[in-house]
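Inspection log for the structure reproduced underneath, given as structure tokens.
Missing here is one protein chain; the remaining ones are kept as they sit in the complex.
After this line comes chain A, so read on.
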Amino acid sequence: MSKPLLEIRGLTRTFGGGRRWFGHDIPGVHAIQGIDLDVAQGETLGIVGESGCGKSSLARLLVGLDTPTAGQILFAGEDLQALRKKDRYALSRRLQYVFQDPLSSLNPRKRIRDILAAPLRHLRGLEGTALDRRLSELMEVVNLRPEFISRYPHEFSGGQAQRIGIARALAAEPKLLVLDEPVSALDVSIQAQVLKLLRRLKDEFDLTYLFISHDLSVVEAISDRIAVMYFGRIIEQAPSRRLFHSPAHPYTRLLLDSAPVPGGPPIRAESGESELPDPLAPPPGCSFAPRCPKAEPDCRQAVPLLDTLGQRGDHRVACHHPIEGPWRRLDTQEVNETANE
């Protein structure tokens, strides 16, 4: 296997905390706890998790909007933090970010031309006719009419605004795009348009995607490989098909069981409180143990590490007692068959 494009090693980010003059030190909140992750050139890695699991914090660390407390991010073998010290724009030329809320990520008082021209000017040094040519290219690439370029953001619908957000990210000619819930603020019909656009752009510009979402079906539709996050850690990681075929972590199974499918069988709801642990006082051992139906005493003692499952080596899970065998839910086909009998 060739060297991955992005290597994340032991990435940690702690918010708050510190020393006090009197009394105990203030505990910090661990948003990201020692994440290891590789992303290969040209693949789409989906990151799934519920609110508060740290997926957005991870995204902000990658594109340089935040600085890690510990750990390393290597991009094509170069350390991003070292790169950033040498050249402040180095990160933005390699990695770009697409925001969740398309409208709030566009300055309401600037025309689309100014918004798109900023990365071209500051990151690519374009001016004059070269800049204009590139601007119209960008508008064409994301299927927006050329005359839209002199309008203000509030004149656009959510889907169009998100295309502008994508065009801005592409303007920097990055190798990797971090897409943070890029379609969750959009209506389903618009969502499908944007997903289609993203797929086309990936082939056209040979991009690598890190696709963050809380919506399993969207992630499944676009990703080659999926990592599931819970409470600041990656708890399972596998090729997309394999993850949905035989999820090994009880939390992944819970997520799959909870997602309603149109025309699908009844979903299973968790009994008990489905709440995240208190981030200021995390439980010892596995952070999912308090909710886990299969928790054993050893789960509450040691934090399980991400470990390879099976012989193929591409399925890794952080669980002391991973579940084996395929995940089954009656699919639509079978329901119809039983209904017809």
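In this section, a contact is a pair of C-beta atoms (placed from the backbone, for glycine too) under 8 Å apart; a residue touches a chain by one contact, two chains touch by 3 or more; residues count from 1.
FYI, contacts and distances are computed from a predicted model.
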- Note on the structure: Choosing from "Imelysin", "Response regulator", "ABC-type dipeptide transporter" or "MinD superfamily P-loop ATPase", the absent chain's UniProt record names it "ABC-type dipeptide transporter"
- Note on the structure: The listed residue (A:L58, A:L201 or A:L255) that touches the chain absent from the view is A:L255
- Message: Using the document's definition of touch, tell me which of A:L106, A:V228 or A:A318 contacts the absent chain.
- Response: A:L106
- Task: Write down which of A:S57, A:Q96, A:Q162 or A:S287 is the residue touching the left-out chain.
- Result: A:Q96
- Task: Please give every residue of chain A in contact with the chain that is not shown.
- Result: 50-51, 63-65, 88-89, 92, 96-97, 99-101, 104-110, 115, 118-119, 121-123, 157-159, 165, 168-169, 171-172, 187-193, 195-196, 214, 216-218, 220-221, 240-241, 244, 254-264, 266-270, 273-276, 329, 331, 336, 339-340
